[in-house]
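Submitted below is the structure of interest, expressed as structure tokens.
Note that one protein chain is taken out, while the other chains of the complex remain in position.
For clarity, chains are labelled A, B and C in written order, and residue numbers in each chain start from 1.
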Amino acid sequence: MSEPTTTFEPRIVAFFCNWCTYTAADLAGVSRMKYAPNIRVIRLMCSGRLDPQFVMTAFAKGADGVLIGGCHPGDCHYVEGNYKTLRRATLLKRMLADLGIVDGRFRLEWISASEGDKVKHVVNDMVEKLRALGPLNMPGKHKDWDKEMEELEEQLQAQEGEACHVH
Amino acid sequence: MKKYAYFPGCSLEKMAQSYHNSAIETLRRLDVELEELEDWNCCGATAYFHVDELLAYTLSARNLAMAEKQKLDVVAPCSGCYKNMFFTRAHLQHEPALADHINFALEADDLKFNGTSAVRHLIEVFVQDIGLDAVKAKVTQSLKGLRVAPYYGCQILRPRKDHEDVEQPRFFEDLMAAIGATPVDFPLKLRCCGGALIITNRKAALSLVRNLLQSAAAAKADVIATACPLCQVNLECYQKLVNQEFGTQFNLPVLYFTQLIGLAFGLPPKQLGIGTELVSAEPVVCHARSNPS
Amino acid sequence: MADKPTFRDEIAGLLHATMGNPLDMCMQCGTCSGTCPVAGAGFMDNSPRRIIAMINADLKQRVLASNTYWYCASCYHCTVRCPRGIDITELMYGLKRYAIWNKQSKEGLIGPVFSETFVKMIVRTGRSYEPVLATSYLFTLGVPEMLREAQTATSLMLKGRLPLLPARIKRLDNFKRVLKRIIPLGEPEE
Partner (left out) sequence: MSKRIGVYICHCGTNIAGMVDVKAVAEYAATLPGVVLGRDYKYMCSDPGQEWIKEDIKDQKLDRVVVAACSPLLHERTFRTAAARGGLNQYYVQMVNIREHDAWVHTDKASATEKAKDLIRAAVYRVALHKPLEKKEVPIKPGVLIVGAGIAGIHAALTLANAGKKVYLVEREPTIGGHMAKFDKTFPTLDCAACILTPKMTSVKNHPNITMWTYSDVTKVDGFVGNYKVTVRRNPRYVIENLCVGCSECINACVYKEGKFPDEFNLGLGKRKPVYLPFPQATPLVALIDPDTCIQLKTGKCKKTCIEACGDRKAIDFEQEAEIKEIEVGTIILATGFKIFDSKRIPYYGYGTYPGVYTALEVERLVNASGPTSGELVMRNGQKPKSVAIVHCVGSRDENTNKYCSRVCCMYSLKLAHLVKERTGAEVYNFYIDMRTPGKGFEEFYSKVAGEGVHMIRGKVADIYPESPGNGSARLVVQAEDTLLNMIRKVPVDMVVLGVGLEAQADANDVRRLFNISCSNDGWFLERHPKLAPVNTFTDGIFIAGCCQGPKDIPDTVAQAGAAAAEALALIDAGSIELEPNTAYIVDTECSGCKTCIPMCPYTAISRNDEKKIAVINEALCKGCGTCVAACPSGAIKQNLFEDEEIFEEINGVLAHV
């Protein structure tokens, strides 16, 4: 069933918040848990710093998946940054879907500083799912990609605006 | 009228007729219909897990697949069948690869397991699906003052399914209270009756039965209520042997909870298969008659 | 898969099939033995805890020679109480299977001999419905005869006195085909 069709190794760019998920990943290391090497973590102070453009860029530059890690709702080191993230992520997901970037490729996870094992499981699970999905290869689709990107920029701006007025 | 796919299980075929009948009769009073599972086969009992696990899973999977065809949840009155089917389903849902393998086999019978039909134990149907109030409402001859030792046995609760309380459950007590009876504090209510050992390791099994009877007697129970044919027969039909073996004097009626409910509903004992016991249930019947409510 | 798996590995493998129960986790606290009604009554020559220790020490012969797993009543009390989450009852099932297979065939796996006997047995029992649940004899034989019948579970197994198909099963041929796909070795005698 879940037989990998090729030996394709998906490439995941992750944005982890400094206080919960990045620390959890450190804990996973200290506890010598083992997980797939397909992930590249970029540290942000808070998942609230995540600009949707980071995600778009990551996909554009060839990421097969993007993972966002933040503190559990209510636990944000900055009180409520992760709620803002959640709201943005929801909109972003829809937009990505319109671009044919299916759900599994963009993922938001709440992982607290003590959940090293969750980092492990999420990463392994995501790698497996992306293997099944196969390469995204945005750069390959360069030609029409430029055009798409422009439209996207606009939509993005628009939706961003909305996202923040919804209060 | 709620409907279930009914899996009688082999033992109910002959030996536990009374359980079978009382279940059907009492449920009818509660607007629940048991539609016998079409062309069912044995659940594998414990024996199949001794021999070949995969085969055992296949046996249960076939039954589940047929229930799915009927678009009904399965009810098993026997704790063994219940446990086997419940965990087969859980396990196959956990391991798609295994499910595929078994489905490949089931194809030969135009069947497919999807895990869409839930597995229920008969007593769960009464306690959870129907609910105690509905049961209470149908009581015409309260068993007021009848001291019942509710015997859970093993495989209704164990192994643990999710986070239910496997160490001090109350639902059997509550059900007995609902029909007016007095559930006694029965310390060994969760202990094993040795049913699976009765042929192979008789002495061991009998000693377990002895402990249970002792505990129930010490709790001054008038009757032990069971929810499994194996437990019932073990506790009842072996009382004579226990007495021979250990020089005890037990004479404690053991009835199915459905029979007690039936009595409380005012059904004629015969209809509930009462009368076929080796330890007479007459005192219980009299008690029921004595206080119409 | 390099060199031959140890007895310990084999048993661990058996357990994996039932949701994985790492015996390595055992801390030898004896909760299983203390909980077991049969061990408590003094019927087991080795306590469940000791069996686990013996498996971990790879003492294959002593484990198989022990009566412990045949005395397991599969009441799962040890399983729910084990502080290390080991499904001891499942382990006992595993040992029973292992013992049966090994009596039947040269090494480890389900040997052809066993499979054949087994498939035959299924077909046979499929016709004559004969429940293993001792209790169900009561109404046919009556207690004393039934008890004379009593044998070890192994012999019982191979004598094919297992409940499988209630007499009324209709699609017996389909059913046989189903089982053949599970245990392909050997041909059911028609």
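The criterion applied here is as follows: a contact is a pair of C-beta atoms (placed from the backbone, for glycine too) under 8 Å apart; a residue touches a chain by one contact, two chains touch by 3 or more.
Every value quoted in this text rests on a predicted model; they were computed, and no experiment measured them.
Note that the absent chain touches A, B, C when the full complex is taken as a whole.
Considering the full assembly, A:50 is the residue among A:50, A:67 or A:101 that touches the omitted chain. Touch with the chain omitted from the figure is made, among A:58, A:126 or A:152, by A:58.
Of the residues in subunit B, those that touch the hidden partner chain are 167-168, 187, 214-215, 217-220.
Although one chain is not displayed, its contacts with subunit C can still be listed: residues 27-35, 39-40, 42, 47, 49-50, 80-85. In the full complex, the hidden chain is touched by subunit A at residues 9, 11, 13, 18-20, 22-23, 25-26, 28-30, 32-35, 37, 40-46, 48-54, 57-58, 61-63, 74-75, 77-81, 84, 88, 112-115, 120, 139, 157, 160-161, 163-165, 167.
By our rule, only the chains that are shown with their structure count from here on.
Inter-chain centre distance (subunit A to subunit C, centres taken as mean C-alpha positions): 48 Å. One finds 23 Å separating the Cα centroids of subunit B and subunit C. Touching two or more other chains at once is no residue of subunit C. Every residue of subunit B that touches subunit C in the complex is listed here, in rising order: 10-11, 13-15, 39-42, 45-55, 58-59, 62, 91, 94, 102, 104-110, 154-155, 158-160, 166-167, 190-192, 194-205, 207-208, 211, 229-230, 233-234, 237-238, 240-241.
Those residues of subunit C that touch subunit B in the shared complex are 17-19, 37-38, 41, 43, 70-77, 79-80, 87, 89, 93, 96-97, 100, 110, 118, 129, 131-136, 138-140, 143, 146-147, 149-153, 156-157, 162-166, 169-171, 174-175, 177-183.
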